[in-house]
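A single protein chain has been removed from this complex, and every other one stays in its place.
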Amino acid sequence: MTTVAQYNFAYLDEQTKRMIRRAILKAVAVPGYQVPFSSREMPMPYGWGTGGVQVTASIIGPSDVLKVIDQGADDTTNAVSIRAFFAKVAQVETTTRTAEATIIQTRHRIPEKPLGKGQILVYQVPIPEPLRYLEPRETETRKMHALEEYGLMHVKLYEDIARHGRIATTFAYPVKVEGRYVMDPSPTPKFDNPKMHMSAALQLFGAGREHRIYAVPPHTEVVSLDFEDHPFTIQHFPEPCALCGAREVYLDEVILDDHGGHMFVCSDTDHCEDRRAAGHVGPLGVAQKAAE
Amino acid sequence: MTTEQPLLRVSNLAKYYGSRLGCADVSFELWPGEVLAIVGESGSGKTTLLNSLSATLEPSAGETLYRMRDGQWRNIYDLSEAERRFLVRTDWGFVHQNPADGLRMTVSAGANVGERLMAVGDRHYGNIRATALDWLGRVEIAADRIDDQPRSFSGGMRQRLQIARNLVTGPRLVFMDEPTGGLDVSVQARLLDLLRGLVGELGLAAIVVTHDLAVARLLSHRMMVMKDGHVIEAGLTDRVLDDPREPYTQLLVSSILQV
Partner (left out) sequence: MYVAVKGGEAAIANAHALLADRRRGDRSVPGLRLDQIIQQMGLAVDRTMGEGSLYDTELAALALVQARGDLIEAIFLVRAFRTTLPRFGYSNPVRTEAMLIERRISATFKDLPGGQMLGPTFDYTHRLLDAGILDDVVPAPVARPAEDAAAPRVTDLLGRQGLIEPDGETDPDRPVGDLTREPLDFPLDRDLRLQALARGDEGFLLALAYSTQRGYGRNHPFVGEIRIGEVEVEFDVPELGFAVNLGRIRVTECQMVNQFKGSAKVPPQFTRGYGLVFGQAERKAMAMSLVDRALRARELGEDIVAPAQDEEFVISHSDNVQATGFVEHLKLPHYVDFQADLDLIRRMRAEHDAAALKEAAE
């Protein structure tokens, strides 16, 4: 019988980490460009964050503090699972607090609290190619990127407006990075797009199944595509968070009963807890002490 | 025709598939505003020639010089992929026999026309739509069809939409491969009328491949007759059709109804 496998720090062997770091460096050097890399099988399924996990595993060191969110929350099952994975294979400190983390791996959200210098946001990406649903062929989309042929992207936005009177793309809303590459921001809601622009943090994107890594270095221009007479706008929620009263944040809808009763709460759980700890109370919330 | 220089200079063009001949020894000039018809039976090499001229195929020998908008003469086979693709979507048009090959069938008529504008950087929805509407009008498609997909269009409408999509960027040269090929006779006549009007009005140069001498007669100023990969006769359309010199051309002309 084969002896029980011994795994390296952060699971991946050092050769693989070096290969991924080279891809990351290239991605940082060419913002928004999708760098092919030799994605490994990971102990979690493709589509469940293998790209993000490989990026995190390649950049994480023993002194890092890791936060993992899914849908903005630290306690969704997949976030819990990935956090537990790194706690086990890299013995790093983990946190749910955005401000304390040096690396934040995310699926579908960018934290509400602006990220700072020295922080790295690692996105899990299912389909890295923003042109994929318009042109299924890799050989063709590669050419379109190389030649900056992005007319087709606007055809899609045109169709939205013609059909719905507005741009009906609400998440994975395409952006142009540093005036050159059109990039898929991963399926974050378009609400989060402005946070990418000129962020002080390094943003890394890993797509494991599709073998691509791309990046937005700190202080890089990220512009959401639009028309002059139909400018990009983000979602606004009419009500504040029911628990902490926050406005201008992204909210999850929670169904309370089967008579259509519902409320909205912060999708970013850490942000919500922070605010409640600071004494903010929403319409359905209770003061922090009483809630304990 | 006021310009003193041709638009296209083709010399000794040849295309072989392995040892099989596609076309060979083709040389001619095309002037701005001139419509050239290439006629012949299927297998005569006319489509191979058209694809070579439009840089869809790389020929085995010869060159095709094109006078760019800045006046420079360029061999189109030496253009970079980026330059070639830019040329193809701005200064050239290509009308396919089957409109589905030239249209995006799952995208509205308006976006089909607007795509080339967006590709060259137009970013104003209202202007793009207004231009699309204008062009739909010029090819006789009702304004209320602008948001419909070409899937719901008749064959003739699709072909007219394809023409509008090609002409919206004001190209100087349009290639057409059997533009009336799949259409009923009555629809053909209307399309030819429309094409003739547009070509004259816009001063377009065009190269039209057709097996239908009636199309050549109606649209073209000059024509070339192809057989077995070679141009066997060329000249003014009326001269070739009324006074064919080659026996093969005589046979072709006599085998169709006079128009």
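So that you can tell them apart, the chains are marked A and B in the order they are listed, and the count of residues begins at 1 in each.
In this text, a residue touches a chain if its C-beta (ideal position, glycine included) is under 8 Å from a C-beta of that chain, and two chains touch if they have at least 3 such contacts.
Note that the structure is a prediction, hence the values are computed from the model and not measured.
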Given A:Arg22, A:Arg40 or A:Lys113, the correct residue touching the omitted chain is A:Arg40
Of A:Lys117, A:Arg137, A:His219 or A:Arg247, the residue that touches the missing chain is A:Arg137
Logged for subunit A, residues touching the omitted partner chain are 1-2, 5, 7-8, 11-13, 15, 36-43, 45-48, 50, 70-72, 75-81, 84, 107-109, 126, 136-139, 164-165, 168, 170-172, 187-191, 209, 211-212, 235, 237, 242-243, 250-254, 256, 263, 265, 267, 269, 284, 286, 291
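We adopt the following convention: only the chains that are shown with their structure count from here on.
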Rounded to the nearest Å, the gap between Cα centres of subunit A and subunit B is 48
Listed in rising order, the residues of subunit B that touch subunit A in the complex are 81-82, 85, 89, 104, 107-108, 110-111, 114-116, 118-120, 123-126, 128-129, 146-147
In the complex, subunit A touches subunit B at residues 143, 146-147, 149-152, 154-155, 158-159, 161-163, 226-230
